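Step one of this worksheet: look at the structure below.
What follows is an incomplete set of chains from the complex, kept in their original frame.
Naming follows writing order (A and B), and every chain is counted from residue 1.
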Amino acid sequence: MSIVKLGYVELAVSDLDRSKAFYVDTLGFIETTRSDDALYLRGVNDFDHHCLVLRQGEVVPQWNEIGWRVDSEAAIDQLQARFQGDGLQVKECPDGQESGLGRCIRLIDPLGQPVAFYHRMEQVETYARKSHLWRGAAPRRLDHVATTTADVKVAQAYYEGFGFHTSEYAETQDGEDVFLAFMHVTSHDHDIAFVKKAPASLQHASFWMGNVHDVVRVADVAADAGYKDAIEFGPGRHKATNSFFVYLFDPDDNRVEFYTDGTWIPDRDLPPVRWTFDQYIAEGRLAWGDKAPESFRSQLIPGKSSL
Amino acid sequence: MSIVKLGYVELAVSDLDRSKAFYVDTLGFIETTRSDDALYLRGVNDFDHHCLVLRQGEVVPQWNEIGWRVDSEAAIDQLQARFQGDGLQVKECPDGQESGLGRCIRLIDPLGQPVAFYHRMEQVETYARKSHLWRGAAPRRLDHVATTTADVKVAQAYYEGFGFHTSEYAETQDGEDVFLAFMHVTSHDHDIAFVKKAPASLQHASFWMGNVHDVVRVADVAADAGYKDAIEFGPGRHKATNSFFVYLFDPDDNRVEFYTDGTWIPDRDLPPVRWTFDQYIAEGRLAWGDKAPESFRSQLIPGKSSL
């Protein structure tokens, strides 16, 4: 059994129309469908039904769920048995209950993070070669999430069990523990990152852009549309993972990143890049440019803590 | 008296809605206004009312007019007196008769080309920093026109009289005449080009794009919207003028170019770059890539021959 990819992120928002104005009308996500209480969005390169769900909620910002695609229906059964065997509460979501999504199971996982596992998602038409319909900065697809967790080594071991591998990590100041780990199951540098900090929270969800121009275009279209203050950090260059980024707050203070470049690494067995804490702070975090604002560390998106 | 810039191009089209689908909905020109028989379009960086007029006409494709902006109202008077003194028919167009345009004079000029001279055009809001509203490939502005003329040396002398300078030229095969001249009055490589060939016709009108990405995007959005066969030539690189280009036919076979890079040359007194005919054919026309199709030479946009 293994995880295939990060399939979707669900965030809580307070006003669907306001979220649509930001994500669809300004940034250029494609709206696949809308239910009574949620928007199902995808990037222009996606053939999956959605990679971002924005659900009307009382508590915002909030990380409701990340959805991992597994390699078979049987894998869902195995996971259900395993988690129940471990005494965790697992909620089954039948095929079609969630728009576009096959059967899935939901739980607050051993790391305290709200996750789902699914195998099937409705395939829809990609906008990859419908570029005449692109709007805004036309995000391509979901890339990764960055989360906080009390013990990064525990998180690494847990995700290694799903076939993940650490591509880069930074040690804690004393060199005895792990401060930050980038983990991947696909061929890109990371599908999930873990930062040592309790409780389990989302630092950001990251979407792939085609190139540096389009990351800059995120800042341009956001500011031009009146979301200037929503741009928290960047555009800039991370040296760790070698990526070019910009971070924005959505209207409910969910943090989303738009990302390009990065490291191609199909190998899931090579020694990861190691940064000491001081190296990471001095160099790894930023190849150049202004330090991250205080909010970048202090302001997190709480994970939903019960089903 | 001198010319300030190439202000606009007017082309004849057979169906305004079909032209709008191509120029506005697909390529991303901004529609400033629409009259009974014409669309007035501008690029996203323009603050002038329009740089492209598409007028319903019986004969298509057809080059109806290019509009030169002169440096004063008095300059219009001087030109009117001069052309009338030369026995040319000059038609006066009063302020406001043409949407957004001040008073102008119109004539078939001594080169046989349909031109207008004006000083005032209504200033409108630029979309330069309204990037969230851009569509398609978002052409920035009009750059230049390329025309045919019976005697390029005559055309050069005539336009030198308006303050123009030749930036680059190619000789005829025998080295005794000029085959092609690029002339500028602004700081860019050319505002008008002349190719030796009778009668006076438009080879193309060219629009400025911000960068190579956006020139490629012209091809992408055009093909994705169903105009694949409209792409005649390119994307490619001209070595003369050092520009990156793509040429398309609009639905009436008017040829439009989308263009970037090029040569910055505020100097209007330096010796022009000289190409022998063979050098120009072998190297100048194309830095690399496929030869221009036969249509590129044979298929021209006839100039309107009477007012």
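In the analysis below, a residue touches a chain if its C-beta (ideal position, glycine included) is under 8 Å from a C-beta of that chain, and two chains touch if they have at least 3 such contacts.
Just so you know, these numbers come straight off a predicted model, no measurement behind them.
Given the 2 placed subunits, let me have the overall number of copies in this structure's complex.
Every protein chain is the same sequence, and the full complex holds 4 of them.
Here is the rule we use: only the chains that are shown with their structure count from here on.
Which residues of chain A touch chain B in the complex?
My answer: residues 25-26, 129-133, 135-136, 211, 213, 217, 220-222, 224-225.
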